[in-house]
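Handing you this structure, nothing more for now.
A protein chain is absent from this complex, but the other protein chains hold their places.
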Amino acid sequence: SSDETSNLASFSSSLLPAFGTNIVDDAYLNRRKYVIAPFDRRYRLWQTSLVALVVYSAWASPFELAFRKGATGWLMPVDLIVDAFFAIDIILTFFVAYLDNSTYLLIDDHKKIAIRYLKKLHLPMDVAATLPFQQIYQILTGKTYENDVFGILNMLRLWRLRHVSQLFSRLEKDIRISYSATRFCKLTCVTLFAVHFAGCMYYWLAAHYDVPGKTWIGKEMADFKDRSIWLGYTYSMYWSIVTLTTVGYGDLHAENTREKIFTIFYMLFNIGLTAYIIGNITNLVVHSTVRTFAMRDAINQILKYASKNRLPEGLKEQMLAQMQLKFKTAELRQEKVLQDLPKAIRSSIAQHLFRNIVENAYLFEGVSADFITQLVSEMKAEYYSPKVDIILQNEMPSYFYILVSGAVDVLNDKNGTEQVRWNPKVFSSKLLLKLESGGMAGDIGVMFNIPQPFTVRCRKLSQVIQISHDHFKQMVETYSDDGKVIITNFIQHL
Amino acid sequence: SSDETSNLASFSSSLLPAFGTNIVDDAYLNRRKYVIAPFDRRYRLWQTSLVALVVYSAWASPFELAFRKGATGWLMPVDLIVDAFFAIDIILTFFVAYLDNSTYLLIDDHKKIAIRYLKKLHLPMDVAATLPFQQIYQILTGKTYENDVFGILNMLRLWRLRHVSQLFSRLEKDIRISYSATRFCKLTCVTLFAVHFAGCMYYWLAAHYDVPGKTWIGKEMADFKDRSIWLGYTYSMYWSIVTLTTVGYGDLHAENTREKIFTIFYMLFNIGLTAYIIGNITNLVVHSTVRTFAMRDAINQILKYASKNRLPEGLKEQMLAQMQLKFKTAELRQEKVLQDLPKAIRSSIAQHLFRNIVENAYLFEGVSADFITQLVSEMKAEYYSPKVDIILQNEMPSYFYILVSGAVDVLNDKNGTEQVRWNPKVFSSKLLLKLESGGMAGDIGVMFNIPQPFTVRCRKLSQVIQISHDHFKQMVETYSDDGKVIITNFIQHL
Amino acid sequence: SSDETSNLASFSSSLLPAFGTNIVDDAYLNRRKYVIAPFDRRYRLWQTSLVALVVYSAWASPFELAFRKGATGWLMPVDLIVDAFFAIDIILTFFVAYLDNSTYLLIDDHKKIAIRYLKKLHLPMDVAATLPFQQIYQILTGKTYENDVFGILNMLRLWRLRHVSQLFSRLEKDIRISYSATRFCKLTCVTLFAVHFAGCMYYWLAAHYDVPGKTWIGKEMADFKDRSIWLGYTYSMYWSIVTLTTVGYGDLHAENTREKIFTIFYMLFNIGLTAYIIGNITNLVVHSTVRTFAMRDAINQILKYASKNRLPEGLKEQMLAQMQLKFKTAELRQEKVLQDLPKAIRSSIAQHLFRNIVENAYLFEGVSADFITQLVSEMKAEYYSPKVDIILQNEMPSYFYILVSGAVDVLNDKNGTEQVRWNPKVFSSKLLLKLESGGMAGDIGVMFNIPQPFTVRCRKLSQVIQISHDHFKQMVETYSDDGKVIITNFIQHL
Partner (left out) sequence: SSDETSNLASFSSSLLPAFGTNIVDDAYLNRRKYVIAPFDRRYRLWQTSLVALVVYSAWASPFELAFRKGATGWLMPVDLIVDAFFAIDIILTFFVAYLDNSTYLLIDDHKKIAIRYLKKLHLPMDVAATLPFQQIYQILTGKTYENDVFGILNMLRLWRLRHVSQLFSRLEKDIRISYSATRFCKLTCVTLFAVHFAGCMYYWLAAHYDVPGKTWIGKEMADFKDRSIWLGYTYSMYWSIVTLTTVGYGDLHAENTREKIFTIFYMLFNIGLTAYIIGNITNLVVHSTVRTFAMRDAINQILKYASKNRLPEGLKEQMLAQMQLKFKTAELRQEKVLQDLPKAIRSSIAQHLFRNIVENAYLFEGVSADFITQLVSEMKAEYYSPKVDIILQNEMPSYFYILVSGAVDVLNDKNGTEQVRWNPKVFSSKLLLKLESGGMAGDIGVMFNIPQPFTVRCRKLSQVIQISHDHFKQMVETYSDDGKVIITNFIQHL
């Protein structure tokens, strides 16, 4: 079942039909024979494994063009095997249903699938990117043609890179994988491919220039064509990356017009790539600090408010501690996100979290299950830090509280004037009671509907459930039997 | 009519007059003869086509200054034709109405138009940018004056670039064109122009320096003045872009004081340009990921909430599936955007989407059209993923539901305690009924105004319409006849 | 009075005392004699004009250190005059009241002002930055001491730069000046100062190195000390900026260890400066596109919603046109900002905008001024684009409308079913009435409290005032006399 959930996660949003269209499930469930759904897990796996081959192609195509010695060596059989895999993929594509963009329905008609594959020009491009032209020519003519034509035709294989871009856009939506990691990986891939491609182009330009000494590499090393592929590749990559990063030492630089023109375009491209990398990293940095900034800003505002309004030190500390607690318990409450869930789920959560506690509270002993179910579904949990007041003496009761953990003091402020209260020397409140977990606070005010007779203050970090006075009153009116039980409980407890 | 809409899209917001000004339409409809509205489609087309000529001017002006050989060749007749077009535009401007900035009225008085054109100094600049000074001098004196004066005067044509900037600011507001593409294109244009302009300036500086060997290009190629324009242009562009991108190989560099000073200013400008490019790309990247981040954050918060509060696995999966569904159906609901539309449009949408479904529900058979119209206008569609509860047994009914597609189970939880429910082994709920499309759920609770007697749980992805209990009650009170029909329907169905 | 407003604009927020402190105005009005308020306009002007001198100091101090020839020439008298001005500023500071950070009161006690000036170490720094040490030494000893000591002491004048930073932080809060321009200017100043300072340091390092040929400039031009100041300054600035922008041609580079170390620190600083510039520009770009993105996103969401839910073309166009209108009229409504203003101001605005129109509406002829005042204060203006419905037939009346400008049709949909309505061929609604400016729509539904009998649709762009049904009912109950007048008006009009 966890599998289903995560599989659902990778559906494209477009799979949802318009309102009132009643076909979605049927199309999904009763596909024709020999038709694969685009979100079939095995097909996904095949696609993902193809990506490894695409990476090889992306590396090999420019490399083989630039270093022809390499292309005729051990790389050739690997190329043929890779081509075979992509040939299979072309055939497979005819059997994969697709999603119509205007009706948002899954189309599984073979004819339509084939027509669409042809129309979007993907088929001819895929075929051209798969045919091993050189081998075909060799078989047909019996000659090995020593020219760049086949190398350039091989570049068609870069068309396969669209598989990689599809993979990344899927990964970015997959919640099981870190978004930052995906983006970072994507940027690295793009950068490395750009460097590799430009490096190979540079070598190719140099190898085909008439005067070897008038090329970027030939000036440093006149016999570069006779040196090892490894050396040439290192030089190419080195210059390519020196240019990309705009370091530009100048030990290697464009010597002839051809190289200058290629460098111009490469540098123009690099401006965009650099800006794209910076933009992405900035985005990730900004997103990662949103929560920290929110917390710091709130605390700072509290501090400024307290100091500008010259609030007493004790009050300021209450405010500060409570605000910090709010951010620490944010993950435990998530009120905003929960609001987006359907009411039934929110009720289920409340039942799971609060039911036991409410059933064990003295006030609700012997009350019907229905009453508790409905009382619980509107409850909210709150956290209070030590020394913070939960209830102030004399305020009108709007909530009463069940203590889940922690401990609170019930106090009686003799002379309740503000000035006295915050003066630690004249602190005159009298401790009446200590409450531990399971105790209730504010119940007297709510039951008698009078101003709260006591101040309730936390001794240590406390979790409480808060019950709205209004909701409670309304409930008691509806369930009059339970109301009587509650009043009996309350009187016995007094 | 779709035309009108898109034409409306390109109105400037300033065309709207102040509140109470009653002139807007009249000014628009009854313009004087021989006055063109600034948003006339043909005038827009003319303006857009001028932009192509502006691009040519922007390229040609610096080029002709630097490479005087080119200027005297085939470029000259092209210049004259382009100038002719801009001369026509100057004349046209006298016939185009404008918008007064203080009254926000369209002014179509020829005299006022002319005065404004003169006052804003656009006329003299336009004229100066259009006159072919060299040809006029040649005709007047009969001599071809071989000096840079005319080349520098030609630079006045860069004044025409304001047409391009106007085009881009219009394109950015046009919803038919991708904003990213517009911005990207704009940045490319600015960069290319900066490179081209600086490159030409570099060549011009070199060509006018007394000692050719002490110039950036002359040091590498002493006879550069006798070489082809093409070669010189490539060198200029190469150095210009090497400097702009801050690669700075050093194979070419400022040799004399004049070049050093120009380079100083060019590099200062480049800091700003680079920052502007990065800022724009960052902005596009940030904007493009807002939705993905919102989705990922919500899912992560749900996961953390569930794991920190140790919610049962089944509940966690419900939450997750429902949250994902919410994001997938976001495009189908768009509640925030719809709220900004007038009530009549929202009602029309609701009628279009829900009327048929409500009319076919058993409860509303034979009910008056008025009743349905008003019931429908307050409805909302909801999507539920499989295994999610729509209604919980024993909760007070606040909504009832019509099933549009999908399927739900109506269940009776025998021992409804929470602990039992999430324990798969003791799962004791009894299946009472399956509902298919068109069925209603929660109707019993609402009609009898009692806690919901059954739990309703989705079997597959379901679309439901939710009807508010309060709104329904109120409606039935108003339309008592329809109320009776509904009660009859309900009783028959029981 | 507009002056007062803008003067108020430049108050620092800290001038507001804590709640309940009753001293603010008195402190402001009855300052002691010979004490200047820090926000006094003349003092502000003096401070601003000092900034020009600060800019000179910032340029001259490093320049004089590097190019001692310059310092002994015409720059010396200018320096002395500038120093005199700053000496006056020091004396003035003793007479300027300041704001206490803990009490937020304006302190105008001379003794306290002096103590604070001393304590914050501003006084000794200011004095040290003002004394012309070289001249004092010359007067005291009678010798001109040819050493860098005085040049380095002169660098103390850079302390004056804090005036510039104060100016910029004030300008950024001043609404009369564009924020982008201020920031751009600030970044340019910082960059130019960094380049200038580093350039001068480079020259100073070279001029004091034992082996002139082993310095960055000496390698290129061995006799650099004998060349003109202008040439040396150009070289310095050129290398400084080549390093700052990371172009790094390499034609000039650090030759000895001392230069290498300075370059290391300069480059480290440059990383930060570049990032700061990019960060600022990005911020400006992001902020400038917020509105465009909001508009484009809303339109795109509307389009997607309409197409995914397959809404009829006509409805989609209504939605689109209305959403575009909403953004165009945003400046005319600004509801969010107005909400932050006090109720009395909002009422004044409503009176100013709507009173005339309401008084001229037929329904309110002869009604008391009080009634209109109170009716108007709750009104809102709305804009509707052509073909959009203002009222739908059969919907419950929640508003009625006065047409301010534009024109609407009152229609009767014969067969009101949705399907018919959007089918242009069977479009069967019958035109009953055309309304021009001043007419009322929806009044029948509201007066009889029945579903709206007609559909009201815009012919052209219309401005309407909307009056809430509930508010109107409540008003009529309170003012029963006016209610009777309204009913009479209504019956006569029928």
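When the chains are written out, they are named A, B and C in that same order, and each has its own residue count from 1.
What we mean here is this: contacts are C-beta pairs under 8 Å (C-beta built on N, C-alpha and C of every residue); 3 or more make two chains touch, one makes a residue touch a chain.
Values in this document were obtained by computation on a predicted structure and should not be read as measured data.
Asks: Give the residue, chosen from C:Gln47, C:Thr215, C:Ser377 or C:Ser462, that touches the chain omitted from the document.
Replies: Result: among the candidates, C:Ser377 touches the missing chain.
Asks: Give the residue, chosen from C:Arg41, C:Lys69, C:Arg227 or C:His287, that touches the chain omitted from the document.
Replies: If we include the chain that is not displayed, C:His287 is the one touching it.
Asks: Looking beyond the chains shown, say which of B:Lys308, B:Lys336, B:Lys434 or B:Lys484 touches the absent one.
Replies: Of the candidates B:Lys308, B:Lys336, B:Lys434 or B:Lys484, B:Lys308 is in touch with the missing chain.
Asks: Going by the contact rule already stated, which one of C:Trp46, C:Trp59, C:Trp159 or C:Tyr276 would touch the omitted chain in the full complex?
Replies: Residue touching the chain left out of view: C:Tyr276.
Asks: One chain isn't shown here. Among A:Leu45, A:Leu231 or A:Ala369, which residue touches it?
Replies: Counting the whole complex, the residue in contact with the absent chain is A:Leu231.
Asks: Would you indicate which residue among A:Ala321, A:Leu338 or A:Val476 is in contact with the undisplayed chain?
Replies: Of these options, the touching residue for the absent chain is A:Ala321.
Asks: Residues of chain B in contact with the chain that isn't shown?
Replies: Per the touch rule, chain B residues meeting the hidden chain are 18-19, 104, 246-250, 278, 282, 308-310.
Asks: For chain C, enumerate the residues touching the unshown chain of the complex.
Replies: Interface residues of chain C facing the absent chain: 1-2, 4-5, 8-9, 11, 13, 15-16, 18-22, 24-25, 172-173, 175, 179, 243, 246-250, 253-254, 257, 260-261, 263-264, 267-268, 270-272, 274-276, 278-280, 282-283, 286-287, 331-334, 337-338, 340-345, 347-349, 351-353, 355, 369-370, 373-374, 377.
Asks: Can you list where chain A touches the absent chain?
Replies: 191-192, 231, 234-235, 237-238, 241-242, 244-251, 274, 277-278, 280-286, 289, 292-293, 295-296, 298-302, 304-305, 308-309, 311-313, 315, 317-324, 326-332, 353, 356-357, 381-392, 394-396, 398-399, 404-406, 416-418, 422, 437, 451, 460-461, 463
Here is the rule we go by: only the chains that are shown with their structure count from here on.
Asks: To bring chain A onto chain B by a C-alpha fit, how many degrees must it turn, rounded to the nearest 5?
Replies: 90
Asks: Return the chain label for which the distance between chain Cα mean and whole-protein Cα mean is smallest.
Replies: B
Asks: Measuring from the mean C-alpha position of chain A to the mean C-alpha position of chain B, what distance in angstrom results?
Replies: Centre separation, chain A to chain B: 24 Å.
Asks: Averaging over Cα atoms per chain, report the distance between chain A and chain C in Å.
Replies: 34
Asks: Two or more other chains touching the same residue: where does that happen in chain B?
Replies: Counting only residues that touch two or more other chains, chain B contributes 246-250, 274, 278, 280, 282-283, 286, 331-332, 353.
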